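Can you keep this structure in mind? I'll have questions shortly.
The complex is shown incomplete by one protein chain, all other protein chains being positioned as in the whole.
What follows is chain A.
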Amino acid sequence: MTYFPEEVVEHIFDFLVSHRDRNAVSTVSKAWYQVERLSRRSVFVGNCYAVLPERVMTRFPGMKCLIVKGKPHFADFNLVPHDWGGFALPWIEAAAHGCPGLEKLRLKRMVVSDESLELLARSFPDFKALVLVSCEGFSTDGLAAIATHCRSLRELDLQENEVEDYGRQWLSCFPDSCTSLVSLNFSCLKGEVNGGALERLVARCRNLRGLKLNRAVSVESLIRILDRAPHLVELGTGSLTVDHHTEAYRRMINAFHKCKSLRNLSGFWDVDPRCLQSVYPVCPNLTVLNLSYAPSIQGADQVLDCIGDRGLVVVASTCKQLRELRVFPSDVYGTGTAAVTEEGLVAISSGCSKLNSLLYFCHRMTNAALITVAKNCPGFVRFRLCILDPGKSDPITNQPLDEGFGAIVQSCKDLRRLSLSGLLTDKVFLYIGEYSARLEMLSIAFAGDSDKGMIYVLNGCKNLRKLEIRDSPFGDAALLENVGKYETMRSLWMSSCEVTLGGCKALAAKMPRLNVEVINEWDESDETEENPSDAHKVEKMYVYRTLTGPRNEAPDFVWTL
């Protein structure tokens, strides 16, 4: 292969789509490294602190698409202090300087300022797609800049960001000449948008395939939009407060009926469960159904039904093509009437055999149910189960859920992501280490008995990339058992475990190419904490491989050892 002309090698590399494959071929020889880096169009940086932005731009001058991730996953649950880091500006500045041909930027869990968005909007003449997931730090002013200056914008996808709302005019900033939008998602915005501007935008963007509205968009507006864009493939509704007796409800159903291409549905804010019946005619073609904002209404009144297990049974019987399902808890803290249980999950698994991605919050789960689910759906790629009560056992047998999760990992050979919950001993980790050959991300909470649990995982899961653990009895022995493993992984998070400062120091000393960050949120008034001993337990630790050494903009409460 090394005797082929570069053009041929480059052409062959065109067929390599995954980042990992391209990374692999770039290590074969210097020649291949050169060919690969000049022909790489899409660059994925899984941890923004693993490498300097300038270095990425220098290596890949032809980059058209950049994907960067910032904060650790547990930042989603308020476990990472607010100003820990993950700033987008250095990346946008470096790209503006080194890769002005950039067309697509995707950022996850990063702090994005309006200044960054304005720089982005002005620096890349061919810019086509901006995807921001779980980011914060910007406002509708930044969005207005994007709408105003990005002439060839095809995609603006805002997923679950915290956005400051300064008014409804940002959408009107899309010029009349903008007809290129293919996908628009502003579901996370809290404020109203200009309804007329939205409808006109939808009408003139004939290629629009994905539209996700925010809660402020009314049913009337939705009906008008669906009438103008019946070719939508992905739809997120706005607020669906419409009584099923009314004319508006009928018109809404008619509008849905006309949308023959719908494959992905979400939204359903404030929906009365009876309204969901308007969805079912569309259901046979659905591959993704996101009910996360549909309330489970609690009450003694028979007329007020719940999504609940019964709702899931209906989903199971109609959505045969379903591949992904997420069921969130509406009653996050209370113990009210249980909305969904293991029965709903079993029903789903028997009805939707193509299910490969699941996020399921429930009040209880049994080993028997998990074993059945494992048998029904061997194709799970992502399986995240959250039993709301930490450490809860199988309510029928009072046993830990080791066998249930063991069945999942044994049956689902393609499992890449797993989140555990419920009462679990070291045994479940033995199963995971033994069977989860493809597992890349594992989330552990309130589980395990001893260091052995974590050691099984570190020694067993060959493809593990991200391990995040909270409130589990794993200590220094587990942390230091297989230190070389961490250079094969992106990151390790441990909080409220048994790891000590001494253990972290030992890890940092052995592995200079890891950043071992200890996050201290100690009281300033607590003097004993100023010089803690090595025996002191570390509350939060984040370990990641990096080429850059300790970061120079880390806040005071982060110690890189």
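Criterion: a residue touches a chain if its C-beta (ideal position, glycine included) is under 8 Å from a C-beta of that chain, and two chains touch if they have at least 3 such contacts; residues count from 1.
Just so it is clear, contacts and distances are computed from a predicted model.
Missing chain, UniProt name from the options "Auxin-responsive protein", "Aminoacyl tRNA synthase complex-interacting multifunctional protein 2", "Origin recognition complex subunit 3" or "AP-4 complex subunit epsilon": "Auxin-responsive protein".
Touch with the chain omitted from the figure is made, among A:Val25, A:Met63 or A:Leu79, by A:Leu79. The missing chain, though absent from the display, is touched by one residue of A:Phe446, A:Phe474 or A:Tyr544; that residue is A:Phe446. Touching the chain that is not shown, out of A:Gly210, A:Gly391 or A:Pro550: A:Gly391 (per the contact rule at the top).
For the options A:Glu162, A:Glu487 or A:Asp534, the residue in contact with the chain missing from this view is A:Glu162. The hidden chain makes contact, of the residues A:Ser26, A:Asn47 or A:Ser134, with A:Ser134. Checked against the hidden chain, the listed residues A:Thr241, A:Ser353 or A:Thr397 yield one contact partner: A:Thr241.
The missing chain lies against chain A, touching residues 74, 76-79, 134, 160-162, 188, 215, 241, 243, 245, 269-270, 272, 292-293, 295, 297-301, 304, 328-330, 332-335, 338, 361, 363-364, 386, 388-392, 395, 419, 443, 445-446, 470-471.
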